[in-house]
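Have a look at the structure below before the remarks.
Just one protein chain is left out here, and the rest sit where they should.
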Amino acid sequence: MKRFLTSTALATAMATSLVGFAEARDLTVAAANVSDYLDPGRDHSNVGSQYYFNSFDPLIHKDYTSKEQRFLPGLATEWTLVEPTIMELKLREGVTFHNGAVMTADDVVFSLNRMFQADFPPYQVRMRDRLANFDRVEKVDDLTVRVHVERPEPLFETLLNLQQTFIIPEAYVKSLAGDPTALEHDDYEAFSLKPVGTGPYKVAEFVPGQKIVWERHDAFWGDSAPLDRVNVLAVPETASRLTALRTGEADIATNIAPDQLQLIESDPTLKAEGSVTALFHVMIMNANHPKLTDPRIRQAMSLAIDRDLLNEALWLGKAEVPSTHTMEEFGDLYMPELTTFEYNPEKAKALLAEAGYDGFEITYTSFPTYYTNGLLAAQAITEMWAAVGISGKVDVQDKWSGGSPDMMARNWSNPMYFADPFGSFGVMWAPGGPSESEGRFNTDADYAAVWDKFRFSADVEERKAAYADLMERIAANPPVLPLYRPYESWAMRSDVNWAPQPGHIPYVLDFRAGAISFSSN
Amino acid sequence: MLKHVLKTLARMSVTFFVIVTLVFFATRITGNPVDFVAGEGLTQEDRALLIRYYKLDAPILTQYTAFLGAFVDGQFGLSFMERRPVAEIVVERLWPSLQLLLSAMLVTLALAIPLGVAAAVWRKHWIGSAIMSVVFLGYAVPNFVLAILLILTFSYWLNWLPVVGNATPAHFIMPTIVLSGVLISALTRFTRNAMLDVLGQDFMRTARAKGLPETAVILRHGLGNAGITVLSVIGLQVAGLAAAGSVVVESIFAWPGIGELLVSSAIRRDYPVLQFGVIAVAAAVIVINAVVDLTYAWADPRLRREG
Partner (left out) sequence: MASLSDTPPPRQLPRFWLEADPTQKLAMVVGAILVLLAVLTPLIAPFDPNAQSLIARLRPPVWMERGQPGYLLGTDELGRDVLTRGLYGLRLTMMLAVLGATLGLLIGGTLGLLAGMLGGRTEALVMGAVDAQIAVPFTLIALFLLTVLGNSIEVMVIVLGLAGWEQYARIVRAEVRRLMRLPFIEAAHCAGAAPLWIATRHLLPNLVSPLVVQFTLSLSSIILLESTLSFLGLGVQPPTATLGAMVGIGRDYMPTAPWIVLVPALFILSVTFAVQILGDWLRDRADVRLRSR
């Protein structure tokens, strides 16, 4: 049966290539995880971020092939700052949603205000950490909108490029539940099961947690999608995911750990593509845990960790170990010259002695599988602690324990939600942000003042100086240690030409025109 | 007989409600789905916001009453993770699990009973030992190790069989082998033991003395009598072993079944799904049990009086 299918497929492929439709093709992705819902506004998970870019557009796109920030027209064709707190955007004409509706300013106003003025709790949660400065959007005419912010926003374009600001159709959403003319929470819930956007692929089928099927959206405003159909299947077991590539059941497999790369490299029918992800795996420490209030202990916990060894051992040296909380993608705000974190076991021992560490056990909590190599790193770290005299214990928990007062140390990630330090360190370590509000990190008026400069100053040098100041405070009283930027890999059949693009947030599966092609054999 | 039926039904209903109630309270004590819904990192106020939105802050008894009301109006709520009705999710996943279970059962019955009989009849012979040794492997190797070995051999190296999902009959092969491995082992041993018990008994000697051919003796008289005991065991053992094995099989082969759903919803504290899933599975098992129980009682009148 399989041979029959293969030869038919081969014949078809040959026939079509002769006619010149070489790229019209199906693709199957074996994914480690498939989202339970698809709503770009309520989602900021690493799992979700894989699946939105093919079906939705923001107002402002960028050049995703480059690490530098070069903004390009998206659903907006031009934009100007008409006042320091108001940006006016001209919308693209003739954009059709997947359901046939034509995009107008009403849809843009609806999509953005549902986030900026959120009253639906899942949106409120997403809005607060990065869109708090956005007040509202108003319609000027059918193809013009104005976005109002509270304070002058140095990251205007960056934030209008966010996944959470992807545009969705108003009338469609309202029609999904209850009264078709009214906006209800049930409408939003229903939308996350039957999403509709403007992107080159429409969601033809969605079984939460198991399967997503994309089909080419013929009326897409930009370059036509290269693939007819993409099937994304959830295949949680690593061995099965890789095997699916060999049997041809899948063309691409996600979440391949470095330990599996050798298997792929030795196989001529497969290849691996990877990149250093725009995300840090971090260790966080609870500054308010009664036994950890002395910053010297936390400094010791940090200094004891040989991150370069972790890199060599767990990542084949392919991960990137940062000296401070910074990434190249930040452009002008990239600050590799700062040395906030280092490996110094002797100093660790000295600090422990100074602080009078009496040998109490420090638990390092870890998710079992959520972070690649997370559990391995946890075990390695507790051993490194033992080498400087810290009695450590690994605690595996499925539950997020960042807010628990008993949490001592645990793993976490600080993704780059957008290409600016505010989009990484900023989201997580702001005054009143997720970390402080979970009760494990403290800020004071000083910190808040420096913070404000870092966040809102229009002058790059001033922002950098403020950031350096913040990093010094972090070193003096550490709540976090960025371990490395993990090297994440995708495995695929050798005829697939696809790789993660440097301009995206982590994990995006981009199958738009130019992002994927196939070598003919 | 009717009295027995009614008593059984009554007992089963009580058990069912006890299970359902225990699951309800147990899950709520052990954690909050909000901690899983939002991944990593929520401010405390956002967490409180979501708890209020999902109505998880209602007093537990209020939640329980609302839950009991679901048995009346059939509205068991939405999954916290998937935001669609739990009945839809569970039913969707129940059928593939049943298909796999049936296929494993057919294979098990087809293989285990003849093998068990053969092992009993030829117990002094090397055939008997050989059968028991091979069958033993199906039990002694952890099922996920067996599964991965099969995948690596038949899919990865030989490329004969598919590995993802349940789309075609070929997809059933490896999952069925893995699931039935343990079942075949258990049932073969059990059949063998039941046959051994029976082979020595008086009525067998009578049948032979009557001059019946050995095969007829074994099959009609031996198996017939052993069959009752085997039958009573099948229902329970199968349910238990299959449930344990199905989670593993479903995860590894990406089989959209209910075993995996139960475990993942338990881990993520998706209460509505977990509750309804347990209700569905418990009800199914209880019904199977009751049917087996009643069949056994019907088949062997001696037992009815003990009821």
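Of note:
We call the chains A and B, going by the order they appear; numbering starts again at 1 in every chain.
By definition in this document, a contact is a pair of C-beta atoms (placed from the backbone, for glycine too) under 8 Å apart; a residue touches a chain by one contact, two chains touch by 3 or more.
Computed from a predicted structure; not experimentally measured.
Which of A:29, A:173, A:239 or A:416 touches the hidden chain is settled by the complete complex: it is A:239.
Among the residues A:101, A:140, A:207 or A:257, only A:257 touches the chain that is left out of the figure. When the missing chain is restored to the complex, the residue among B:43, B:108, B:143 or B:166 that touches it is B:143. Residue B:27 is the one among B:27, B:79 or B:166 that touches the chain not shown. Counting over the whole complex, chain B has residues 11-12, 14-16, 18-19, 22-23, 26-27, 29-31, 129, 133, 136-137, 139-145, 148-149, 152, 156, 236, 239-240, 243-244, 247-248, 251, 259, 262-263, 266-267, 274, 278, 281-282, 285-286, 289, 306 touching the chain that is not drawn. Mapped onto chain A, contacts with the missing chain fall at residues 238-239, 242, 257, 259-260, 262-263, 309-310, 312-314, 368-369, 375-376, 378-380, 382-383, 394-396, 398.
Keep in mind that, in the parts below, only the chains that are shown with their structure count from here on.
Chain B has its Cα centroid 39 Å from the Cα centroid of chain A. Listing the residues of chain B that touch chain A in their complex gives 31, 35-36, 38-47, 49-50, 52-53, 78-79, 81-84, 89, 92, 148, 151-152, 155-156, 159, 161-165, 170, 251-254, 256, 267-268. Against chain B, the residues of chain A that register as touching in their complex are 1-2, 30, 36-37, 44-46, 121-122, 124-125, 128-129, 189, 192-193, 207-210, 233-237, 239-240, 242-244, 246-247, 249-250, 370, 398-400, 402-403, 412-413, 428, 432-435, 437-439.
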